[in-house]
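With one protein chain removed, the remaining protein chains of the complex are shown where they sit.
Then we have subunit A:
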Amino acid sequence: MTGIFKNRLFWPVVSLLTLVVVNTIARPQFIEITMRDGRLYGALIDILRNSAPLMLVALGMTIVIATRGIDLSVGAVMAVSGAVALTIIDGSGNPGSLGTVAVAVVVAVLVALVLGVWNGFLVAVLKIQPIIATLVLMLAGRGVALLITGGFITTVNSDPFSFIASGYVLLLPVAFFISVAAIAVMSLVERRTALGVLTEAVGINPEASRLAGVRSRGIIWSAYIVSGTLAGVAGIIYASNIKAADANAAGLFIELYAILAVVLGGTSLSGGKFSLAGTVIGVLIIQTLDSTILFLGVPSAQSPVFFAIVVVVVVVVQSSRVRGALSRASASLTRAKTDTDDREKAEVAR
């Protein structure tokens, strides 16, 4: 029993389940999943679908945070990636062809990868503080995206491209499968190679790791490359969803939500130990909360306040200080109870 309580994922999971239960009580159809034309529909399915961009960005952010870094540029990278893909599709003679879309997606993700290389270079080689290094691209990236689209919101009508965000395969949304693939690949790399533990070592103590022979520069660099690439894919999903490249709105504030998801999942901002599973739950908490706001009909003007209140509650519940106080309080309650029990027993004996 105590084993479950001490698990790092215990409180994140409890928070998520609580949100689902509250929603279900408020409107029972929340957990309903219906089947239409070979597709599953329902609020939960929407959450899985809509969480895809944040999921990808937050997974990358987890690795970067584990190395003691932070990547503020993910939203801007999303905008660039969307702009690149849409400009290629828009400029081609045949926007509806699968080939065009494939080229556009691959090029866009490669551009995002290059932006990750840039971030990693600044941090790992030039040793610029991560917050400053990625701030550069955070500010410049949207300008680059606007440059690519010529200052307009490029829109396209391409079925294969729309399929990425809106399509269904095997009953479920394509975007959901993209999330699952990213989670699976990253978990597999973490489990099967030593990259996970070496990343943690670098995040906990960079100098000790270097002297132990760990290539800390390469590990930190690769974290930013992974983060950039995943943000690129997220940018594609976002653009596919709205069928447009909106350089100003794509991925706006997503870096902050991603950091929040990582922290909700139990990974410390000071680096070191990280939990991909925790981040996945953190993302689902944020997305569920987002749906809750829509679902409960909170007026959109007030929704940030509602969001903030719930986040504060979740973070406070997870803080070790509060938990320590709670467990002490429950311990002293039990102790008081045993004391009275003993006294009663003693009196019976007498």
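Miscellaneous remarks
Quick note on the criterion: a contact is a pair of C-beta atoms (placed from the backbone, for glycine too) under 8 Å apart; a residue touches a chain by one contact, two chains touch by 3 or more; residues count from 1.
Simple rule for what comes next: contacts and distances are computed from a predicted model.
Taking the options "1,2-phenylacetyl-CoA epoxidase subunit B", "Sugar ABC transporter ATP-binding protein", "Sarcosine oxidase subunit delta" or "Phenylacetate-CoA oxygenase subunit PaaC" in turn, only "Sugar ABC transporter ATP-binding protein" matches the UniProt protein name of the chain that is not displayed.
Considering the whole complex, the residue from A:L40, A:V114, A:V180 or A:I204 that touches the absent chain is A:I204. Where subunit A meets the omitted chain, the residues involved are 192-195, 197-198, 200-201, 204-205, 207-215, 219, 272-273, 328, 332.
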